[in-house]
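Take a look at the structure set out below.
Missing here is one protein chain; the remaining ones are kept as they sit in the complex.
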Amino acid sequence: MEVRDYELDSEGIVNNANYLHYLEHTRHSFCTANGLSFAEMQAKGLVPVLNKVEIEYKTPLRSGDRFVSKLWLERKGVRFIFHQDIFKSTGELSVTAVVSCVCLENGRLDRGDMLAEVFEDFLS
Amino acid sequence: MEVRDYELDSEGIVNNANYLHYLEHTRHSFCTANGLSFAEMQAKGLVPVLNKVEIEYKTPLRSGDRFVSKLWLERKGVRFIFHQDIFKSTGELSVTAVVSCVCLENGRLDRGDMLAEVFEDFLS
Amino acid sequence: MEVRDYELDSEGIVNNANYLHYLEHTRHSFCTANGLSFAEMQAKGLVPVLNKVEIEYKTPLRSGDRFVSKLWLERKGVRFIFHQDIFKSTGELSVTAVVSCVCLENGRLDRGDMLAEVFEDFLS
Partner (left out) sequence: MEVRDYELDSEGIVNNANYLHYLEHTRHSFCTANGLSFAEMQAKGLVPVLNKVEIEYKTPLRSGDRFVSKLWLERKGVRFIFHQDIFKSTGELSVTAVVSCVCLENGRLDRGDMLAEVFEDFLS
């Protein structure tokens, strides 16, 4: 991905909240690429919900920077933990984050088996 | 309202797209204050849709600026035209905009009578 | 480009302000691709400033949609007019916009000759 100038703040670096946008877009792209159908989930009353994000800011991204956004995944009980890193195209680490999601079924906590099935090749 | 620092861009002025956010929030606050129920509209299959925005940028808003966002309303055929101005607390005009909306009923153009009823005291 | 899910609003379509982000990113990419150096401009005290946007919303973009963002350019006195269109990958027109910019030199209106030089191959 590439920094877009409207994502910068008045110090000329990407605003802290926009990294959460990058991370979300990465997770959604990963899900879509692996055939996870949000429509199918919704039809079954399943909703994935973010419950915790820990993010460390290492090196700010600036105008024109290109970056790579990576993730790996683990399952801990009912939670899916996304380990996400954003690297500048120079190889430098920009942010590192741990993002925890759960799955709700009609408002109640679900075991997440449908998600687990989709992700089985990736779950450690 | 008041400028929030995350709305600034790297030149230290509010990014052009954020004025559309201010204008939208103003319209929604106006609708809510006048008892327009989006839930009731949705139950009838009615959806208000933006079809045109003309916005002129006069004086940029900066960190810490406070501003007043005003509107008046007219009906032209099936369109509702919002005339919107944002003034800095100093009285200076910041942006002036003309925003045109229509109402869809189950995907087809609606005459907008439900909206007109809500807005009747304001329609010129 | 591709719609990112955080750009959607509660109706599941891209929020009206985000199209201005797409249009800005397109202009900046065009400028960069043609060798316009904002650093060089700033060193000369030149600042490009948006003074008017007219945008018509034709077909909303939704989750997963891919789109192409095009522009052409004309000069009218001190103004540079960007004519911008966003097409869905299906070929359908999503938004069409006319964006007017001027160039300030140390806060005063500039004739824009530096910009014109960069853009000369594109100016009609």
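As written, the chains take the letters A, B and C, and residue 1 is the first residue of each chain.
Rule of thumb we're sticking to: a contact is a pair of C-beta atoms (placed from the backbone, for glycine too) under 8 Å apart; a residue touches a chain by one contact, two chains touch by 3 or more.
Bear in mind the structure is a predicted one, so any value in this text is a computation, not a measurement.
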Option touching the unshown chain, where A:16, A:37 or A:90 are the choices: A:16
Chain not shown: contacting residue from A:40, A:56, A:92 or A:120: A:56
Touch with the omitted chain, as defined above, among C:32, C:63 or C:100: C:63
In subunit B, positions touching the absent partner: 4-6, 21, 24-25, 28, 32, 38, 63-64
Absent-chain interface as seen on subunit A, which is shown: 11, 15-18, 20-21, 24, 47, 49-57
Residues in subunit C touching the chain absent from view: 5-6, 8-12, 15, 17, 63
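Note that in this section only the chains that are shown with their structure count from here on.
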Inter-centroid spacing, subunit B versus subunit A (mean Cα positions, whole Å): 33
Inter-chain centre distance, subunit A versus subunit C - centres from mean C-alpha coordinates, in Å: 29
Distance between the centres, which are taken as Cα means, of subunit C and subunit B, whole angstrom: 22
Subunit C, residues touching no fewer than two other chains: 21, 24
